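A single protein chain has been omitted from the complex, and every remaining protein chain is retained in its original position.
Labels run A and B following the written order; every chain starts at residue 1.
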Amino acid sequence: MNKTVTAASLALAFGAALSLAAAPAAAQDKMADKEKCYGVALKGKNDCKAGAGTSCAGTSKIDYQGNAWSMVPKGTCEKTASPTSPTGHGQLMAFKEKKV
Amino acid sequence: MTSANPHRPIRGGAAPAAHATLPARGGVGLKPEHFRHILDTRPDIGFFEVHAENYMVAGGPFHHYLERIRADTPLSIHGVGLSIGGEGPLDEAHLDRLAALLARYRPESFSEHLAWSSHGGAFLNDLLPAPYHAGTLARVCAHIDRVQERLGRRMLLENPATYVEFEASTMAETDFISEVVGRTGCGLLLDVNNAYVACVNHGRDARAYLRALPLTAVGEIHLAGHAHDVDAAGAPLLIDSHGAPVAEAVWDLYAYAITLAGPQPTLIERDNDLPAFPVLAAEARQAEIVMARQAALEAA
Partner (left out) sequence: MSTELAFAHALLRPDAPCPAGLRAWNGSDPVKRYAVYRNNVVVSLVDALADSHPVTQALVGEAFFRAMAGEFARRSPPRSPVLAWYGEGFADFVADFPPAAGLPYLADLARLEWLRVEAWHAADADPLPLAEVAALLADEAALPNLRVTLHPALRVLRSAHPVVSLWAAHQSEDAAGALGAIDFAAAEAALLVRDGLDVALLRVEPGAAAFIYRLQRGDALGAAAQAAAPFDLPATLGLLLRHGAIAAMRTS
């Protein structure tokens, strides 16, 4: 828990915050904003297309469900050093048709 | 049901006073990937069309761009989630969202599909087919009556692209659509690609299919690309993928549709493998060339 936050300390904090907020962009870059990050733009998700027929990725093959439960992650996680994994990488655990 | 309907068909070119209409030009489906380009270059496009559900969010960039783009270009709002062909009642909350969206953007046109997409509270995100018989007809008409009453305007109904037929069907699709248009006074959004896809998939003559539709009710035409697959017997099964340029055969059928229905607002739909905007604008211009060529033939 913080030390008691008084009216006076809030006033001081806001005063400092206002001068930070009014500072020129170059000065702001030196502050916490250097961590600021943006991702890719989102798309519109509703449309009226009909997929790509019966042969594209993610089809409803009969064994598809079983595959989902026995797959292992194979992406950028393999480049991370994970502390929880016995291999030191994204843990590669296969589950066979086990449902929770 | 139909006798009390205030939205009888409006024939003879008398446009409803409450809403301006889309121009008989080429239009392009508006995608967020093209927002910036369109605002920066202000291309001369007859109209834009958006999927209603994408704008049923409170704020943010989608509304920011749509407001600016809509400000100087006619707009069509095209619903993909009302489930008009569904067995259950219409989703009144969704209808409220639609009414709010139409009040905000005052589009020149509103359209939806002859299809269902919700069942038992789940939204299945596909335009699913229904059998054509008296029961479906009664439900579809009741749903369209309700939509037109709630929105206070005439809607256009789009003919579907389908992959199966039902043993329970007792009517041809064209007769079904004609009955719906006659009973509810709704207009027809003639999707020429859907017509072509459905006719190939069900072994029909696409030109005869067009001739059997209530073409005086057409208020807009859709064009899109399709993909090729085969059915279990090896016969062609076309998929309404919206992921390719409009096919030559669909352009030909479009030219024929224009001879029957006259020039119409014509949308290039593309939802998959989206190209740069000028590629779609060129297809929209192609539609205008087809319409102009037909007008010149008729004048000669």
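Observations on the structure shown:
Basically, a residue touches a chain if its C-beta (ideal position, glycine included) is under 8 Å from a C-beta of that chain, and two chains touch if they have at least 3 such contacts.
What you see is a predicted model, and the numbers here were worked out from it, not measured in a lab.
The chain not shown here is touched by just one of B:Val28, B:Leu66, B:Leu102 or B:Leu128, and that residue is B:Leu128. When the missing chain is restored to the complex, the residue among B:His37, B:Arg97 or B:Arg207 that touches it is B:Arg97.
Residues 1-2, 4-18, 20-22, 28, 31-33, 35-43, 45-46, 49-54, 56-62, 64-65, 67-77, 79-85, 90-95, 98, 100 of subunit A touch the missing chain (whole complex, contact as defined above). Seen from subunit B, the chain kept out of the figure touches residues 53-54, 56-65, 80-83, 86-87, 91, 94, 97, 116-126, 128-131, 163-168, 201-204, 229, 231-233, 235, 237, 239.
By definition in this document, only the chains that are shown with their structure count from here on.
For subunit B in complex with subunit A, the residues that touch the partner chain are 31-33, 50-54, 61-62, 78, 80-81, 113, 125-127, 161, 227, 229, 237, 239-243, 269, 271-272.
In the complex of the two chains, the subunit A residues touching subunit B come out as 41-55.
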